[in-house]
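I am attaching a structure below and will ask some questions about it afterwards.
Only one protein chain is missing; all other protein chains are in place.
Letters A and B name the chains as they come in the text, with residue numbers starting at 1 for each one.
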Amino acid sequence: MRAGGPPLQQGTTTANATGGATTTANATGAANATNGSAAGVGPTAPETISGWLGLGANPDPGVQFLIGIVVASLIATVFLGLAAFAGIWGKRKITAAFTDRIAVNRVGPFGLLIIVADAVRLLSKELIVPEDVDRPAYDIAPMLVPFSALLGFAVIPMGSGLQLADPETGFVFVFAAASIASLGLLTAGYASNNKYSFLGGLRAVAQNLAYEIPLVVTAASVVLFAGTLRMSEIVAAQAEPLVTVAGFAIPAWFAFVNPFAFVLFMTANLAEVGRNPFDVPEAPGELVAGYMTEYSSVYFVLLYLGEFLHIFLGGAIVATLFLGGPAGPGPAALGLVWFMLKVLAVYLFTQWMRSAIPRVRIDQLIEIGWKGMLVLSFANLVLTAVIVGLIV
Amino acid sequence: MSLEEPTGERTETHLTGVTEAGLDYDAIADLLGDRVVGRETHLNAEAFVVRPDEVQEALFALRDEAGFDHCSCVTAQEYEDRFESIYHLKRYDDPTQEVSVVVPTPRDAPASQTAEPVYRTADWHEREAYDLVGVEYEGHPDLRRILLPETWQGHPLGLDYDQDRPQIVTLESHANPLAEDQADDTGEADTMFLNIGPHHPATHGVLHVETVLDGEQVADVRSDIGYLHRCEEQMAQSGKYRHEIMPYPDRWDYVSAGLLNEWAYARTAEDLAGLEVPEYAQVIRTMGAEFSRIAAHMLAVATFALDVYGEFTATFMYGFRDREVVMDILEDLTGQRLMFNYFRLGGVAWDLPEPRAEFFEKIRDFLDELPGKLDEYHDLITSNEIFQLRCVDTGVIDAETAKDYGCTGPVARASGVDYDLRRDDPYGYYDELDWDVAVEPDGDNYARVLTRLREVEQSARIIEQCVDLLEDWPEEEREIQSNVPRTLRPDEDAEIYRAVEGAKGELGIYIRSDGTDKPARFKIRSPCFSNLQALPEMAEGEYIADLIASLASIDIVLGEVDR
Partner (left out) sequence: MSSNRETTETGTADAQPTDMQFGEARSASTDSDGPAAEGVVESTQEARMGSGADSRFNSKLRNAFGSSPFILTKFDKFMNWVRGSSMFMLQFGIACCSIEMMHTYAVKHDLDRFGAGVPRASPRQADVIIVPGTIVSKFAPRMKRVYDQMPEPKFVVSMGSCTVSGGPFQQGYNVIKGAEEVIPCDIHVPGCPPRPEALIYGVAKLQERIAEGESAPVTVKPYELEQFGDLQRDELVEHLAADIDEDTLVMRYNWADST
């Protein structure tokens, strides 16, 4: 069905096409044969565009770069917009819904214009750079945080053909990119010359170390199932129906195939994005505002948006690895919609946790990470390996 | 920190002066022997005058031989010819058994022996006495100003204080108090000093906690108070008994606990002036006060959730949602949401609002819904496993330490100290009603929250019985106010200390009258003041997050701490 697909892909990663990759391509090819329309290994967005422009799949590097920039800006804009929407308006409305309130409803319809007002106001505030901060670290940190999240989106297949790049090692790339954020948080913490920021920064690093490993190890169990590190193929592997109940086909999303891994991953992801019960780096009430205590105006916006972008990146990873990526009923063109809905569902989940669950103490957090999550995630990995080895 | 003396050996059976009929003051006088240089009769208890250099001996004897283990208050005051410190002693087992120790010191050298080795709680009380009145205590470990800035000139409650003199207050960075002890070869301490407050989301107002951190753990913690010292005692001393003092108690513990505070003043002044209160008014007072307690405890639980959960979570909002209902009822009753000014000496300001049936129905609706709401709180808070992980066995204070610090109220009851003035020193209508005192044995943060939730239940029981009584009260007997002279002038040199069970614990007032229509000395014994003093016992060695939780679980109100 997609005879043309895989060869195109091989074109982008020519040097890396090894024997192992060929076998996985075969596996996904089989999956595509059964249900190729919902999602699958397709051309990346830059390739599609250059196809439209009649330049062929593989024009000269300069043009590739240019088109890549265009698509990257598009994706960044979409998610920055989403972050503004969810971070300013959505967060208030969701929290309000959990707490019996209404929240913004005066500025524009449903209070939606608050997004404009808030964004412009925050950007136009005075930018205070306190005495004795460590520059330029103080200035770089707020950029690192959203940057790392946006970088991660590059390899996420969002459906409707929107994927910037689909490297062989997309899975590794997305986790690597996401974890740059802890560097940003640490830098923000120590550069601010504020003890609360410092504590927050250190906590952020301790937390990310403790939860990154279970996160990746749990995700690795998905890789065992899918047999590939390429994001688009992981999505494709989830396309076939698991069981059919009363005419409804339940797809083989890894959340259904391995619910245990899904729960582990969601938990570790909460810690990764720093939401209750793992919001110790910010810990309002203890550390004032944690690592962002000293930041105002634009820098604050960057950190604040970065936080939400990370939640979305977390949601995107969850959607891709466990929820079938852009898969959903209806034509494949609706893939982006389904994908966004899944991302927003994960976002809603983090907000729910934030409203209802207490925060654990830092030592308990580390303990849960190293003694609980890590062990469980390895158990999950071994178990998955055994099952995959025996059955598949 | 350790207790000064092992206190376990005190036995109940051989207490001097304690008899079935009450206190035998002569036996106590014999016990003190020739340390007593004089004897006074205060309205609440006998007072023994002790030489300034024998304070500790006398207090040790009273504590160990006669079982007065509760130093509820230290009052200092200045007379024309002398300074005086009064130690108000009680027994936790029976607070109606009281004795006072009066220590006079000369005007030119106002120094007496400190009581700090006997009662830890005397530490802050004596610092306050030094700060506001100017009495010095020899041997005190840390005799600095406590409420006023360090650079303040003069002692404002002294007789010759000139209020119009300019003052200079500094804004300095604070130094790490452990720096010297811990300095290593490079001369730098490996601990970090952290100012929590006076503007910090976790301090519930303007408390300043000087914290020394060793990593994430608390190595040392000292509370710096006085950022809301708004001269409540001076205000009360410049008001007339009848009407001008009553508005102020509302503002001591301002979290809707106003009626409880008003009752403290009402009870003290009524006993001082010998006023009767009609039974009907007592029932209304009891009902109103318990509503205040519910509102106060709900705020305590809500803000505790704020500190443990994060900002503006569901629990916090639910607490406020339910408080709104209580405040509505209190507004119907008193006419104000927060600062009620509803009690009058000898009764209350007005009868229940008309139509009465509607008012009762509103209360009953609230009472009917309350168990469901409490279940919700238990779901969200006390039975949440993460919450238990956070709060069980953190911030522990045991019963003996709590007593040593003079802790009262939910803080003491959560440590297993079965002490509730509503039952032990009955006033109002409490002794006619059927209710229990909530006591938890563990003394941790969790127990303190649980105690408050259970007290809300008990308050609801009390209210229900009051409503039943009020509904059936015959119309012609609804007397809300007894006859009170237009101007109250209690006898000259009458002295009294009386306490009620406020939302936070024993809220006591000492009044000395000088025959005029204004008190000569008006001293407030704030439960939060004593409870907050015990914070280091709970927090040192714990994590900083537990320090925040402990602070929240003590449920301080700075208006009452600083007065």
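As a working rule, contacts are C-beta pairs under 8 Å (C-beta built on N, C-alpha and C of every residue); 3 or more make two chains touch, one makes a residue touch a chain.
Quick caveat, the model's predicted, so the values are computed rather than measured.
Peer 1: Would you indicate which residue among A:53, A:127 or A:333 is in contact with the undisplayed chain?
Peer 2: A:127
Peer 1: For the chain not shown, which residue from A:225, A:253 or A:295 touches it across the whole complex?
Peer 2: A:295
Peer 1: Which listed residue (B:16, B:217, B:234 or B:388) would be found touching the missing chain in the intact complex?
Peer 2: Residue touching the absent chain, from the options given: B:234.
Peer 1: Which residue numbers on chain B touch the omitted chain?
Peer 2: On the side of chain B, residues 148-149, 151-153, 156, 161, 163-173, 195, 198-201, 204-206, 226-231, 234-235, 238, 247-248, 251, 254-256, 299, 311-312, 316-317, 320-321, 323-324, 327, 337-339, 558-559 touch the unshown chain.
Peer 1: Against the chain that's been left off, what residues of chain A make contact? List them.
Peer 2: That gives, for chain A, the contact residues 92, 96, 99-107, 111, 113-114, 116-118, 120-121, 124-133, 192-196, 284-285, 288-289, 292-297, 300.
Going forward, only the chains that are shown with their structure count from here on.
Peer 1: Where the CA atoms of chain A average out and where those of chain B average out, how many Å apart are those spots?
Peer 2: That gives a centre separation of 52 Å.
Peer 1: So in the complex, which bits of chain A are touching chain B?
Peer 2: 95, 98-101, 195-196, 199, 276-277, 279-280, 283-286, 288, 354-364
Peer 1: For chain B, which residues count as touching chain A in their complex?
Peer 2: 192, 194, 200-202, 213, 216, 305-314, 316-318, 321, 380, 384, 386-387, 389-390, 543-546, 548
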